[in-house]
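Heads up, the thing below is written out as C-alpha cells.
Omission of a single protein chain aside, the complex is shown with its protein chains in their original locations.
Entry: chain A
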C-alpha cells in the first residue's frame, strides 16, 4: 500500500507535468499509468507548440505555458528538440485571410505578436509555401518539439524529484472513504491520498462518471505521417485556417504532417486510415510544392478526448472534494499541458489557480442529464 498526498491517474504530459510541479513543491505524489508514460496522445501528437489560433479563453494558460517551454532543459533535463521556429497559419481564400485578421485583432494584448502577411510578403518570406495561399498570419515565437521525448521526460523529471511513477498499472477501482481516495490497480496495488487528479486523457470520462459527473466526451484520432529526411526547407511550423493539414520539418529533415481523422482499433489504439493519409498526401503538394515526389515512410494516430465545445475540462469536481479534473484537450493539449500541471499544483497547494480557468469548469455540462 502506498500513501501519498496526491495520486494522479494518467501519465500523459498533463499528469506528468502535474506530478513534476507538485514534486517541486515537496508534495508526495504517485503517478499511475496504465501503459507507459507518454505513450498515448502526449507521445504521438504532431508536436505543435502553438498559441496562435487558440480560443481567447485559453490564451492566459497558453501564455503561461509559453514561459515554461522556454525553461524546458532546466525543468526536464532535455531540450526535447523544442524550437521557436514560428507558426505560420495559411489562408487559402480571402475570407480565410479576413478571419485571420479578425483573430489577430481580437487576440491583441495576449502577447502573441501576430504578423499579418499578404500574398507577396508571404512568398518573399516563406518561398516554400504554395501559390494556393492568399496570405498568412505569423506568430514568431510559437514553435514545435518532439513529443516522444518531451512527454516521458516530464514523468522522469518528477520521478527524479521523488514522485512514485508506476507504469503498466491500470487503475481499476476508485473509492473515497470520506477522508481520502483509495485506488486499486489491475496489478493488485493500492494507493491512498486525499487528492486525486483525473488526467486520464480520452479515458477520463470513466472516472468523472464514477463521481456522478458524466461528460459528453468522445475520442478522436488525428491522422499523422512523416517523410524520409529531406533538405531543410521549412523554417516554420504551419497550419491552415479553417482546418486542413498542418506540417513542420524537424532538424533531421523529416517533415511531419497531420490532418483528418483516423479510426480506433480498440479502446486504446488507433490508426490514421488510408483516406486521411491519401488526403494529406494530396493537399500537401498544393500547400508545400517541394514535397512533390517525396516519400511518406510512416503513419500513425492516437486517442484524444474531445468535448462538444472543443475546450478542456480543468478544475475541481463539483461533486467530490479533493478531486481535480484535467482532460479533453481536443487535439491541442501538448502546448498548454505544462501550465495545466502548474495550475493543478496550485489548486492542491494554494486552493486556487493564479491563471483564469473558469471557462473550463466541468459545471458547464451540468445540464447533461446524469446516466
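Observations
The rule is simple: a residue touches a chain if its C-beta (ideal position, glycine included) is under 8 Å from a C-beta of that chain, and two chains touch if they have at least 3 such contacts; residues count from 1.
Here, contacts and distances are computed from a predicted model.
Per the UniProt record, the absent chain's protein name among "Ferredoxin reductase", "L-serine dehydratase", "Helicase HerA central domain-containing protein" or "Peptide ABC transporter permease" is "Ferredoxin reductase". Among A:2, A:132 or A:294, only A:294 touches the chain left out of the display.
When the missing chain is restored to the complex, the residue among A:161, A:268, A:281 or A:349 that touches it is A:281. When the omitted chain is restored, the residue from A:184, A:271 or A:318 that touches it is A:271.
Counting the whole complex, the residues of chain A in touch with the unshown chain are 36, 39, 43, 148-149, 152, 156, 227-228, 265, 271-274, 277-278, 281-282, 284-285, 291-300.
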